[in-house]
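What you see is the complex with one protein chain gone and the rest in place.
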Amino acid sequence: MTFEQLVQNLDAQFSGKLNCYTEYKCNFIKVKDASVYKDVLKALKNDASFLYIVDVVATHWPKKKEKFEITINLFSIQNKLRIFVKVAGEDNKFPSITDIWKGADLMEREQYDLMGIIFEGHPNLKRVLLPEFFEGHPLRKDFPLKERAWFNNADEQGLGLKFSR
Amino acid sequence: MSYNNISEVITVNMGPQHPSTHGVLRLVVDLDGETIVNVEPDVGYLHRGTEKLAENRTYHQCIPLTDRLDYLSPLSNNLAYCLAVEKFFDVKIPERADYLRVILAELARVASHLVWIATHALDIGAMTVFLYAFREREEILDLFEIGTGQRMTSSWIRIGGIRADMPEEFFVRAKDFVERFDKNVDTYENLLTNNRIWKMRTIGIGHLSAEDVQDYGTSGPLMRGSGVDFDLRRDEPYCCYDKFQWEIPVQPEGDTYARYKVRMKELREANKIVGQALETLPAGPVMTDDPRVALPAHEDVYERMEALIRRFYIVSKGFKAPKGETYQGIEAPKGELGFYIVSEGEERPYRMKVRAPSYVNLGALNHMAKGHMLADLVAIIGTNDVVLGEIDR
Partner (left out) sequence: MGLIERKLPDNVLTTSVDTVINYCRKSSIWPVTFGLACCAIEMMACGAAKYDFDRMGIIFRGTPRQSDLMIVAGTVTRKMAPVVRKVYLQMPEPKWVIAIGSCATSGGIYNTYSTVQGVDEIIPVDFYVPGCPPRPEAFYDAIVALQQKIMTEKVIRK
């Protein structure tokens, strides 16, 4: 199955709700209507053999109306086809896809930690890379790169650590 | 009253400073007696902010950051990043550069797998393999040093080709290494493949089925060790892998021993690719002459004003990538390593997401370790082949 055939199949099912395009040799499926987002993913997994989940990426667009965007990277080993499913939203709440792919668990937790996306329905949504007492989400565009003031916010193990640089 | 009826779950902390966690991995293990009930990896002890840093660097300046992700095979990371950026420009890479990229990436794969077999065997209790494997790894690092000037983090693969051609000594010593290397793999296999202790510690440990691997998104040897025939070098071709004769090792069993066999075969296959690439290496330039991304040659810079200005401009200000998004995944030693780059038409990436294979593979750790003994957890971490630089980024 090529990308064109896949687009035809999907258009029959979700007519007018998807925007499919190819850009720099990558195939994108933009879900315009967020309510069918999970149905599209389920259809891709169950009917189009996209069993292998590669990645979940969140992007922050502070200047746009839809401030957050999720890109799901899927690969079909059977058809040797890679697609990217995109969905955008005004606030940082998106449905979790951990019930479709188990591997999305850790990927979503990372995006929650770094980008502050709240995945609704995620079983264990907590920080993974940064410590619990960290405030904010570093990959957002308004977070300064060299923000190190939070270093002295907590002394987890009571060792009297003081950071000056 | 019998002791068998007493069941109490205790929580044990493992790491982040632990000799067999391959870095600063911390595991919170729930144990019932000695049986693992639940493992929760706690990562982030090496979170350096690479992705945020990349948003503040020009495309050329990002290359050294990629070296330090999977520091066992830095050249694979360079390759993935450069291929992703080249997709924006649709650059035509000279043939010789393509071949040299393959040679460097496959040597990096051998170096990475050698560290894996060394530490994996050391964890399980076979010290000898560590010393043998590092002997060969030193030879590869010497090769890198001759060719690129650095042992590990050389940043030698650049956008549009490679930094410069290798000296003649590199090819002589590389050919010599390739000839001998198969025998060295035999040595490791003699020590391990039929070793009774090794088999007892690995067969049936950390099982993953073919459905599980795709569901969890684990890639690389973890996928091929579970019977899924998938390799990005063949299924989503990049560089010039289609010009070489090589096989993709697949084992259906899905346990630690199967993954060991897959990686051992991969060592031989990678060596085979390097040998063929060295034999058929074409002559020619190693850097594209595309003025959008390539730095002008040094000879030009010394003689021509335009070249000097162009070089100064690219080095100090960078080049602008067109607006859009792209992704490139490669078959890195640990699995699928990908760079997802969002460009807003500026000199810097708007967003760079690293699809780190180790991080995703770690997601299956709980599934693999459940029901096994605590001592087997060490074998499972070893077979996962985690690199913390890549997990935490």
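Letters A and B mark the chains as written, and numbering starts fresh at 1 in each.
In the analysis below, contacts are C-beta pairs under 8 Å (C-beta built on N, C-alpha and C of every residue); 3 or more make two chains touch, one makes a residue touch a chain.
Values in this document were obtained by computation on a predicted structure and should not be read as measured data.
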Among listed residues B:138, B:169, B:211 or B:247, the absent chain is touched only by B:138
Contact with the hidden chain only, please: which subunit B residues? 16-19, 23-24, 44-49, 52-53, 64-65, 68, 71-72, 115, 118-119, 130-132, 134-135, 137-138, 141, 151-153, 388-389, 392
Could you pull out which residues of subunit A are in touch with the chain that's been left out? 130-131, 138, 143-148, 150-151, 155-157, 159, 161-165
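The working rule: only the chains that are shown with their structure count from here on.
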Intercentroid distance (Cα basis), subunit B paired with subunit A, Å: 24
Which residues of subunit A touch subunit B in their complex? 23-26, 28, 51-55, 57, 59-60, 71, 73, 77, 80, 82, 84, 101-107, 110, 114, 127-131, 138-139, 143, 145
Considering only the defined contacts, which subunit B positions touch subunit A in the complex? 42-44, 47, 49, 51-53, 56, 87-88, 90, 211, 214-219, 228-230, 235-236, 324-327, 329, 336, 338, 340, 342, 350-351, 353, 355, 359-360, 362-364, 367, 392-393
